[in-house]
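For this view, one protein chain was removed and the others were kept in their places.
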Amino acid sequence: MKVKVNRKAHFNAAHRLFNPNWDDAKNQEIFGLCNNPYFHGHNYNLVVSVIGEVDPDTGYVIDMKILKDIIENEVTSKLDHKNLNMEVKEFATQIPTAENIAIVCYNWIREVLPENLELKITLFETERNWVEYPA
Amino acid sequence: MKVKVNRKAHFNAAHRLFNPNWDDAKNQEIFGLCNNPYFHGHNYNLVVSVIGEVDPDTGYVIDMKILKDIIENEVTSKLDHKNLNMEVKEFATQIPTAENIAIVCYNWIREVLPENLELKITLFETERNWVEYPA
Amino acid sequence: MKVKVNRKAHFNAAHRLFNPNWDDAKNQEIFGLCNNPYFHGHNYNLVVSVIGEVDPDTGYVIDMKILKDIIENEVTSKLDHKNLNMEVKEFATQIPTAENIAIVCYNWIREVLPENLELKITLFETERNWVEYPA
Amino acid sequence: MKVKVNRKAHFNAAHRLFNPNWDDAKNQEIFGLCNNPYFHGHNYNLVVSVIGEVDPDTGYVIDMKILKDIIENEVTSKLDHKNLNMEVKEFATQIPTAENIAIVCYNWIREVLPENLELKITLFETERNWVEYPA
Amino acid sequence: MKVKVNRKAHFNAAHRLFNPNWDDAKNQEIFGLCNNPYFHGHNYNLVVSVIGEVDPDTGYVIDMKILKDIIENEVTSKLDHKNLNMEVKEFATQIPTAENIAIVCYNWIREVLPENLELKITLFETERNWVEYPA
Partner (left out) sequence: MKVKVNRKAHFNAAHRLFNPNWDDAKNQEIFGLCNNPYFHGHNYNLVVSVIGEVDPDTGYVIDMKILKDIIENEVTSKLDHKNLNMEVKEFATQIPTAENIAIVCYNWIREVLPENLELKITLFETERNWVEYPA
C-alpha cells in the first residue's frame, strides 16, 4: 500500500474576481465584495500531497527538503506578495478563484514531479474556505 | 478532473446519548458520562464539501455565498443553540451521536443541492473526535 | 523575574443563560438564543496559568503533573459532561456565563494552590469568545 | 477583580508598505516584497479585548452580541475586502503596517465603547506575525 | 453508506534518521540535521480513522472510549517519551521516518481491530509535515 506525504506552505497575495466578458452589474451580482477594483487579499495556505511507495533505503516517499524546494521554486516564488491578476500570466485569461489557483499550482508542480508519484493540492483561502484538486 | 470546495460552519447544542429500548444500567454501561439525563453539550464544527466541475465563467464549483446560505438554512438554523434530543424531530427516533448528526446534515443538504454536485459532511464533536459521511 | 506556566484542559457542559428575577421577555431580550429553556452546550477549553519562581532543583515553577491533577480534581471532575445550571451548586445563585464560570474555576483552584503562586484563568466558550480572570 | 472578555473577528484586505517621503531604493530596502506597487494582501484576524466589572444581573462584562456589532460597525465594515492604502482615509497619511492598523482599530472602537471599560487590540497579519495595542 | 470516525492522540519521542548500510557522508547528505547522532525529537500527533457501518442500537461505528483504549494500548504506551531507534524493536531494522512510524502504528492497531472495520493512520511530525497510510 502506498503512503501520502503532505507539506504545508503559505503565501500572501492580492486578487480581484472579475469576468471581463461581463458588465459591471453582472460582475457585482456574482462576485460582490470580491469584485472590488482596488483588489483585496489573502494569506493562502497550501498543502501539497504526494502519494507513492516508501523507498526502503531512506524510509521516504519523497525527501521533504526536496518537496519544500519544489514548492518554493514552482509556487511560492511565483505567487508570494504578488497581485495575481496583474502579475501572474496564468490569471490573465482565467479568474483567480481558489479553484483556479489550485489547478495552476497543480500544473506547475506536476511538470517537475517524477511520474510515478501522484499529486494532490489543497488550498486554503481563509480558515473557513478551502479547495482540493483533484477532488 | 473535478475540484472539491469546503466550507466550515459551527453550532452549539446540547444532547444526551440514550437508547430508550435499554434499561438504565445498559445505557450507563454503553454511554457513560454521555448518558447524563440533564444533558451536556458541544461546540460542533461542520465542514460541508462539494465536488464538481469548475464553471469557466465564474471560476467556481459553487458560489461560497450560496453554499453558506444553504448551510445556514438547512443546518445551522435547525441545530444552533438547540437541545438535539428534545427539539429536533430527526433525533426523536435515533440517538444524536456524531455519526447520526452527520447523516442528518447530509440528508438535509442533499435535498437542496443540484444533482450534479457530490456532497460530503465532516462533523467535529471536539477537537479530538470527528466523523465523515460518506466515508 | 518570575515565570508563568500554562496548562490547557477541556470539558463539555450544557447551560442556559437566565435571570430568575426577570420575566421571560426580559430574559429573551438580553440572552436571546442562550436563554433556550432546553439548554445548549459548549466544549469549554480552560487554560490555568501559574506564576512563580523557578525551583533550581527541578527547573519547575510547578510540576505539570501536579497542576494537571489539581485541574482534574478541582474543575474537570465537577464540570465535565454536566448541566451547569442544574448540577453545579455555584450556578444555583449566579448565571453560568463564561465570566462567572472563570471566577468559579479561579476560586476552586485558588484554595488548593500554594499561596506563593499567582493564578490566572482563561476560559474559551468557543474559538471566537473567551474570558480571562483576573484581567 | 475585573474580567477581560475577548472576541475574535476577521477581514481580508490588500495593502502596500511604502513611505512617500522616500525614493524607490529606500522603500525597497526597508519594505522589500511588501513594497510591491501592485499590492498584496492578508486575512487579518482581529481580537478585541474589553476589561471591566461583571454585571451581577447579566453575568456579563459586555454582551458579546453588542461587542460583535461594535466590531462589525467600527472595523469590519470599513476594512473587509478593501485596499487599505487607497480606500481607507486613515492610511492616506500613515503606512498600513500591522502596528498602525491596530492603533486605528483601537481608536475607532474606543470612541464608542463606554468609558468604564478598558480596551485592547490584537491583530494577526499572519499566523506567525501579530501585534497588540496597547502593549 | 459507511461513516469514518476519527480520534486524535499524541506522543513525544526522540529519533534519528540513519541508514546503517551507508557511510557518514551519505547519511549526512540524505538526512542532514535529522542524522544528528545525539537524536532530536518531536511531538507527534496521531489521527486514527476507522470506517464502518453505524450500529443502529448505539449510533456508533465504534465506541470512542474503546478506540481511545486501543490507541493507548497499541501505540501511545509503546512510543510516548521513548527513543524510537533505541527502545522500539520495529525501528531496529527500519528507519523511523514518519512514513515508517505510520505503517508500524497501522500494523499494531490492525491486529486488534475487528475485521469488518477499515483503518487509516495520519501522523503529524510537525504542523507542516504529515503522512497518511494507506494513501
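Chains here go by letter, A, B, C, D and E, matching the order in which they are written, and residues are numbered from 1 within each.
Simple rule for what comes next: a contact is a pair of C-beta atoms (placed from the backbone, for glycine too) under 8 Å apart; a residue touches a chain by one contact, two chains touch by 3 or more.
Note that this is a predicted model, so its numbers are computed, not measured.
In the full assembly, the chain not pictured is in contact with C, D, E, by the touch criterion defined above.
Seen across the whole complex, the unshown chain contacts chain E at 10, 12-15, 33-34, 36, 38-43, 80-83, 86-87, 126-127. Against the chain not shown here, chain C presents residues 1-9, 51, 54, 56-61, 63-65, 118. Contacts to the hidden chain, counted on chain D, fall at residues 17, 19, 21, 30, 32, 94-100, 102-103, 127-135.
In this text, only the chains that are shown with their structure count from here on.
Among the other chains, D has the CA centre that is most remote from the centre of chain E. Using CA-based centroids throughout, the chain positioned farthest away from chain A is C.
If you match contact pairs by residue number, over half of those in B-E turn up again in just one of A-D, B-C or A-B, and that pair is A-B.
We define each chain's centre as the mean of its Cα atoms; on that basis chain C and chain D are separated by 29 Å. In chain D, no residue touches two or more other chains.
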